[in-house]
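The complex appears here minus one protein chain, its other protein chains still in place.
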Amino acid sequence: MNKTRLEAFSDGVLAIIITIMVLEIKIPHGSDWAELKPVIPTFLSYLLSFVYIAIYWGNHHHMLHSLKSVSSGIIWANMNLLFWLSLTPFSTGWMGENNFAPNTMLLYGMLLLANGVSFIILQKAIEKHAQDIEALKTAFVNMNKKGLISTIGYACAIPLAYVSPIISGALFIAMAIIWLIPDKNIEIALTEKPE
Amino acid sequence: MNKTRLEAFSDGVLAIIITIMVLEIKIPHGSDWAELKPVIPTFLSYLLSFVYIAIYWGNHHHMLHSLKSVSSGIIWANMNLLFWLSLTPFSTGWMGENNFAPNTMLLYGMLLLANGVSFIILQKAIEKHAQDIEALKTAFVNMNKKGLISTIGYACAIPLAYVSPIISGALFIAMAIIWLIPDKNIEIALTEKPE
Amino acid sequence: MNKTRLEAFSDGVLAIIITIMVLEIKIPHGSDWAELKPVIPTFLSYLLSFVYIAIYWGNHHHMLHSLKSVSSGIIWANMNLLFWLSLTPFSTGWMGENNFAPNTMLLYGMLLLANGVSFIILQKAIEKHAQDIEALKTAFVNMNKKGLISTIGYACAIPLAYVSPIISGALFIAMAIIWLIPDKNIEIALTEKPE
Partner (left out) sequence: MNKTRLEAFSDGVLAIIITIMVLEIKIPHGSDWAELKPVIPTFLSYLLSFVYIAIYWGNHHHMLHSLKSVSSGIIWANMNLLFWLSLTPFSTGWMGENNFAPNTMLLYGMLLLANGVSFIILQKAIEKHAQDIEALKTAFVNMNKKGLISTIGYACAIPLAYVSPIISGALFIAMAIIWLIPDKNIEIALTEKPE
């Protein structure tokens, strides 16, 4: 099986997830600036989730780039990841509409954790299937490190939502920033073996 | 006619179907956990339909992979399949919103049956058009078996919804599991003739 | 400029148009069969529009297949077509929700006419740009014939909506059937010069 359609389907799903979230930002009926005020938390939660989905798209891109073909295991690990990611608009909307209430932050943290674990499962499926295991290991070394740190970060953010939603929110943002730092190992590994 | 755009269009439609279903999970207005309770049946129906659409995507991928070109017959058999699949969000939402009431289970079963029959029609159109009929037959032997079993399964689930929605639901899940079991014949057939 | 991204973008827009129309079929709140009754006209209007969008996708596919590159004129003629096609969910929904009332049929007929004229404009832009004018003319001969007939058909259906919506509806269906009849000229033209 080749990977073109898996990439195309995943790109389609991720593009739709990232875009339909904006439908949760309900258009206010009046034109006063005050009408936009309740929109602010929804907007902020949209911004956070947009960044997360963009990170997942980037990592997904990286990870499948090094592959030549896909197995059934990879297809289903990918579907599992897309399933959890597809719940992002719901959890984002719940958090935004309730002004980052503790319960909604906790659910969002659980979803981030589920996304993170699903990504690690996909990574393992790819490692198991990959032909060029050494090059892949070099490429994955930073992703593994970040994966571990962010899993711990999400796991901490979940109970901390009851202590203070601000701490959880700060952790969500911090984990996103960790992923945004460019991954030199992957770029080096990819540059060394040009397509 | 080449198959690239047929695959791209089908991937687009399937990606949208699988993702807009999540819009049916209405965001509760309060932030209490109790507010999430009515969401549970919608979530479960979403999960079931997600798995079904994912299975159709996988089988669609398999089936078109072995093709080199497409005929008008294949294009319209494919459009017919996409039409019935596109009704999945409606039927899923009706089932979830009404807590798996018998009528909604019956309609869902009828839709699964329509999807299954449409898939068989597409398969026949492909068999008729295919150049390499022998390799295709080997690849399709398990798909035919599963197609027959699941068609019978859906047909039984329809009247059984009035006996007990639980039986119908169990049949829906069982038929999905049958399709999830990896299809060795196709993988062997594809591996033997690498691209 | 190459045509790959134009095809990809058009496929994306057409896939979304064809799929979001299903969101107009509002999910009834109760689970009685009677609840589905008001859904029937929406469903029928969806079916009609699904077939029309599918026809446009097929013709679009045909027309761009014979091209090697695209000009600015083609890009904007294509955008114009996509704009009118994107209004289909609105017009379809209005027609379905108002049980095929004359005004809604008239607007739908006007939209079909706008779509048809936009398609002819795109065809002219392609003819103007095309390198292999003879082969293209052979391929387009039936499309021109059908284009003329259906333009007349839509134009007649518009005022006839006030005489009887049934006549207009019959014309909409008849024009769709005309397009569904396989276009031998194109298939012959394409087969003669394999890619």
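When the chains are written out, they are named A, B and C in that same order, and each has its own residue count from 1.
The criterion applied here is as follows: a contact is a pair of C-beta atoms (placed from the backbone, for glycine too) under 8 Å apart; a residue touches a chain by one contact, two chains touch by 3 or more.
Since we're looking at a predicted model, the values are computed, not measured.
Chemist: So one chain is hidden, and I want to know which residue out of A:K37, A:H65 or A:K124 touches that hidden chain in the complete assembly.
Modeler: Checking the options A:K37, A:H65 or A:K124, the one contacting the hidden chain is A:H65.
Chemist: Tell me, which residues in chain A touch the chain that this view leaves out?
Modeler: Within chain A, the residues touching the omitted chain are 7-8, 11-12, 14-16, 18-20, 22-23, 25, 27-33, 36, 47, 50, 54, 57-58, 61-62, 65, 180, 182, 187, 190, 195.
Chemist: Would you write out the residues of chain C that touch the absent chain, in ascending order?
Modeler: The list for chain C reads 1-2, 5-6, 8-9, 12-13, 15-17, 20, 23-24, 72, 75-76, 79, 82-83, 86-87, 89-90, 93-94, 97-98, 101-104, 107.
Note that only the chains that are shown with their structure count from here on.
Chemist: Any idea which chain sits dead centre by C-alpha averages?
Modeler: Chain nearest the overall C-alpha centroid, as shown: B.
Chemist: Could you please state the distance in Å, as a whole number, between where the Cα atoms of chain A are centred and where those of chain C are centred?
Modeler: 37
Chemist: Which chain B residues touch at least two other chains?
Modeler: In chain B, the residues touching two or more other chains are 8, 12, 15-16, 20, 23.
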